[in-house]
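This part shows chain A:
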Amino acid sequence: MEIINIFFVIVIAPVIGGLLFGLDRKLTARLQKRMGPPILQPFYDLFKLFGKGRIASNQFQLISVSVYIACTILSLILLATGQDLLVLLFVLALGHIMLILGGFSVRSPYSQIGSQREILQLMAYEPLLVFMVIGTYLKTGSFLVSNLMTGSYKPLLISLPAFLLTQIIVMAIKLHKSPFDISASHHAHQELVRGIYTEFSGAQLALIEMAHWYELILLMGFIALLWQTNLVIGGLIAFACFLAVILLDNISARLTWKWMIRFAWSFGVGISVANLAAIYILR
Partner candidate 1 sequence: MSNLIYYVPLSIILVALILAPLVFAFVISIVRSDYLRSLIIIMIAAVLAISSLILFARVTITHQIIHYAPGLIDWNLLVTIADFGLMAMFIRMGVRRKSALILVFAVIQTIILAWVEFGPKHTEMAYPPIFIDWLSIVMTLIVSIVGSVVAIYSLPYMREHERHQNLTISKQPQFFRTLLLFLGAMNGMVLSGNLLWIYFFWEITTLCSFCLISHDETEESLRNATRALWMNMVGGVGFITGIALIQFNKLPMDASRLLELVRTGNEAHIIALLILPMACLCFAGFTKAAQMPFQSWLLGAMVAPTPVSALLHSSTMVKAGVYLIIRFAPIFRHTALSEMVAIVGAFSFITGAMLAIGQSNAKKVLAYSTISNLGLIIACAGLNTPLALAAAVMLIIFHAVSKGLLFMATGVVDQSIHSKDIEDMQGLWARMPLTSLIMVIGILSMLLPPFGVLIAKLAAIESSIQNPLVMVMLVIGSTLTVVFWTKWMGRMLATNPQADGRKRENLPALYAGTLAFLACGAVILSLFIKPILENLVLPAVANYYNVAGMEMTPTVLSAPWLMIFLVIALSVLAPTFFNHLRSSQIKPAYLCGEQISSRAATAQFLTVADGTAEMTVRSYYFEKVTDESFHVKWVTIVATLLIVILFGAVYLWK
Partner candidate 2 sequence: MMETMEIKPQEIIDIPNIRDVDVSELLDRVKKAADEKRRFVTMTALDRGDHFEVLYHFDRDLHLEHLRVRVPKGRSLPSISSVYLAAFLVENEIKELFGLEITDIAIDYQNHLYLIEGVEPAPMAKDKPLE
């Protein structure tokens, strides 16, 4: 079972993730009254990037990307094999921090400022994720995904409704969607050029892209956990959240990091804490 899960994670997850990103681009185009690229576009981009000549600014960039993708896959494996959610989060954070360091490692203005802002993005979403995990713990008494899946609990969403909302915020921040495309934007029409990704190119960039696909699956898996009794419903909820994020991207301007921190830490943390408090009181 574990082996199948791991295989699924390593091989199938990026395929689904890539298709979802393709869908994202297609849907975004349609929301803008365009035809948009083919749904396989992310794969074309990926293969092309792997075929580019290698340029980099230092060896550390290669290391950072490798750790980034390794950690992302690892955290997805941890999820798929029913491990500790808290550990998973910090493994994910390690990957993210290594990416940030990779951005820092080149003395390029946009990559460095992008990294600074990426830290802020990390700072904005990390508590929201941890609070959700704690909410899960409060309902199940364990951080283990396996425990959550095998135990006979009601769907978590019923007792943890706020976390659906915070997960949408987290997803928007993680995927750099407006209004949270602060450290790097998909459209490159940003004051930071490509922000933290400015100095990565070729295969490195392709690996980062792939890591994003894994990350998307991971985030959707997280949301699916909210309806752990039936993962099909959970997946559908996650997919709906993904669509909501795309819609949000198209009906909002990019806001500043100050706004993001304020929003994530007041609204996001606020409703998380309120939800947790409700559980404490009702327990």
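These made the cut because all candidates are chains of the complex that A comes from, given by their letters.
The rule we apply is simple: a residue touches a chain if its C-beta (ideal position, glycine included) is under 8 Å from a C-beta of that chain, and two chains touch if they have at least 3 such contacts; residues count from 1.
Just so we're clear, the structure is a prediction, and the values are computed from it rather than from any experiment.
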Complex member in contact with chain A (any copy), out of 1 or 2: 1
Footprint of candidate 1 on chain A - complex, ascending: 53-60, 62-63, 65-67, 69-71, 74, 78, 83-84, 86-87, 90-91, 93-94, 97, 100-101, 103-113, 115-116, 119-120, 122-123, 126-127, 130-131, 134, 137-138, 142-144, 147, 193, 198-199, 269, 273, 276-277, 280
